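Left out: one protein chain. Kept in place: all the others.
Entry: chain A
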Amino acid sequence: MSAESDMEYSDNDGDDYDYYGGQDDCDMETVDRSKADPEYFVFSCLKVEEVEKLLNESIELLSNSLHITPSLAKVILHAYEWNAQEIINKYKENSNEVLMYSHVKPRVPSVQVYSSIKVCAICATSPPIHKYSALACGHYFCNECWTTHFEVQIMQGVSNNIQCMAQECEVLAPEDFVLSHVTNPTLRERYQQFMFKDHVKSHPELRFCPGPNCQWIYHAVAREGARRVECLGCELLTCFTCGAPHHAPTDCATIRKWLTKCADDSETANYISAHTKDCPKCQICIEKNGGCNHMQCGACRYDFCWVCLGDWKSHGSEYYECSRYKEDPNLINDNQHAQAREALKKYLHYYERWENHARSLKLEEQTLACLKTRINRKVMAGEGTWIDWQYLWDSARLLKRCRYTLQYTYPFAYYMEVGPRKELFEYQQAQLEAEIENLSWKVERAETTHRGDLENQMDIAEKRRTTLLKDFLEFNTTNASSSKV
């Protein structure tokens, strides 16, 4: 999908979608920004009732055009991922196949005859014949057993996929059948809640906001790649495609790999990096267990300095020489151990930066909160109006957005193959980093910074950010084969 086609949407719905919570912008600016924003993605943030309405429209459409009950329509829609049009077309071709595929009808019908039932196979009692019921498969059981079956299933969190009680029967119980047997109000409510959750999860155009206790639901047309959606309630940024935190310019598969890697490796890696070094002579991994920096390798008996890894003999009085930073000149070492450490070093390089920006981002939240109280105080004291101080607020929000993108450039760079493209990326990343730190400095000292100066810095940082995204966001680039598996 090209960037141009994204922008066609923005003319229609641009003002509905205001990213990063900049609700104070006027409509004109928002439209302009969405055109300039390479991450632009059309979505809406819906409440539970709105989603229910949306689902009900599909259910009604299907039940009207196929002349079936809404309950059956739900079962079929759930099986076909809510593609009502596809169901209607397939139903016209072969209605039986649709009903069997969605487990409404059995592939093999039961041979049991209703009038000949004497004993319920489940509870072994013999209630009067009108107290039996069955699904489309014709497996008759007594109503009391159906009730218990549904209650047990609902207690276990099953809603859409409650099967018939017969052996090897896959027919599913539709909502009206379940509710006609379950009378306990708490369980009925639970059943309907689970059902709704299941429906949202099976619907490709819907996604729950992953924020804790957040009730909002995103609605968008699913597409490939990192697609940013922002919650109206908790302001969390999420990728609509994969449900992870929003991660442009990194793609969905890469971020998953990165997050798993971080979860798996960081503990060990952190320990190794903090407490061990390789012996400069024999490359064996050494753990420091005392305070003294004069080390003797247990394997090769080499005496060296823990701080600079230089020979201890030449140290003597000039110990503090080693606090100066020197590049390691002979990095290329075929030793397998050294290679493993190099890989770890590379990972840690990216991980530390990733972590650091994540931490800064949290602090930036605090700055934002502080700033709000500071502006309020100024306004109350008669030092200008909120509009006068608006630029400060905007700058802090922009800073947050830039830092967010910057954080997610690190997993991208980690998995990039060495080459001119990576060089370009890291160049742009460095530029962005520098401008963000400038901006951060100025935002923290906002009162003493000239307004024009600050606004200029905002513009520079945001331009750096969008340029990087335009050049490297996978659906903006045709040759996006830059990250390796």
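Definition applied: contacts are C-beta pairs under 8 Å (C-beta built on N, C-alpha and C of every residue); 3 or more make two chains touch, one makes a residue touch a chain; residues count from 1.
FYI, contacts and distances are computed from a predicted model.
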item	value
The complex's invisible chain, by UniProt name, from "E2 ubiquitin-conjugating enzyme", "AP-3 complex subunit delta", "All-trans retinoic acid-induced differentiation factor-like isoform X1" or "Mdm20 protein"	"E2 ubiquitin-conjugating enzyme"
Absent-chain contact - pick from A:108, A:124 or A:380	A:124
Residue among A:167, A:186, A:213 or A:366 that touches the chain left out of view	A:167
Hidden-chain contact residue, picked from the options A:99, A:145, A:187 or A:454	A:145
Contacts of chain A with the absent chain, listed as residue ranges	121-125, 139, 141, 145, 148-149, 152-153, 163-169
